[in-house]
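Every protein chain of the complex appears in place save one, which is left out.
Up next is subunit A:
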Amino acid sequence: MSPGFASRLSRWMPKLAVAPGFALSFAFIYGLIAWNGVLSFSASRLLPNYEWVGLAQYVSLFESERWHVALVNLGIFSALFIGVGLALGLFLAILLDQKIRAEGVLRTVYLYPMALSFIVTGTAWKWILNPGLGLEHLVRGWGFESFTFDWLVNPDMAIYTIVIAGVWQSAGFVMALFLAGLRGIDDSILKAAQIDGATLPRIYWRIVIPSLRPVFFSTLLVLAHISIKSFDLVMALTAGGPGFATDMPATFMYAMSFSRGQIGLGAASATIMLCTVAAIVVPYLYSELRGARR
């Protein structure tokens, strides 16, 4: 074996090692995304076909009342799920960071919901929130006959029950991320601030929270994509009901593609979802990568 071959091999080896994985992910991620894109411009009904119809599927998508409900729900759900999740997670992390006893146990308790799948969370909350079985029934049993909590069966409020279940599930995870961030802050800065006479809330507001910026961003990214693709939680908790009051883009896409025989329309809604995710992820990645190069 000539030395030239060995050196060439060692130069090519990393590329060869990565090639199969790259080819597979290219075919089964980007290839299928492209196929979905093509289908969204086709007249596909029950089975995929390639009769070109231009933007017709997108037009009927945005004319559909149900899609508008799904988009509004996505807006409400994302804003509250991310906002409340972040606030609650940060609050729990700050409390846990006060060098308390049994921190390990509490941390596990808070983090535990994350170990459950959304299907389990959804089913459990469905029972808890059902007026005839759960909370309302319980409180009435205690003697508060006029107590009412029927959000689950109220079309105007049902979306907020999904927020409750979602926040319950993810707040512990957000807490864990923030706790790690808090632990990474240099103690000496905090001591210096204390010597300067800063109060505890002021220290948190002006020093700790600003230095958690990177944690905020990664948490935001994780929660944002969970909320856009949220499907199993909705299916288990309300199945999109009452009516289609709690429909989300993902459940809309599933219903159109797989039970209504409108693959083209489903593909169009999936493309819109992809664009929504991309609109959040691409600027973020861009700023991160630019920051790294600097």
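Just so we're on the same page, a residue touches a chain if its C-beta (ideal position, glycine included) is under 8 Å from a C-beta of that chain, and two chains touch if they have at least 3 such contacts; residues count from 1.
The rule is simple: contacts and distances are computed from a predicted model.
Candidate names were "Cytochrome bd-I ubiquinol oxidase subunit 2 apoprotein", "Membrane transport protein MMPL domain-containing protein", "Probable sugar-binding periplasmic protein" or "Succinylglutamate desuccinylase/aspartoacylase", and the UniProt protein name of the unshown chain is "Probable sugar-binding periplasmic protein". Touch with the chain that is not drawn comes from one residue among A:V153, A:I185, A:V222 or A:I280, which is A:V153. Check A:Y58, A:F81, A:Y204 or A:F244 against the missing chain and you find that the one touching it is A:F244.
Although one chain is not displayed, subunit A still touches it through residues 45-48, 60, 65-66, 126, 130-133, 150, 152-153, 155, 238-239, 241-245, 255, 258-262.
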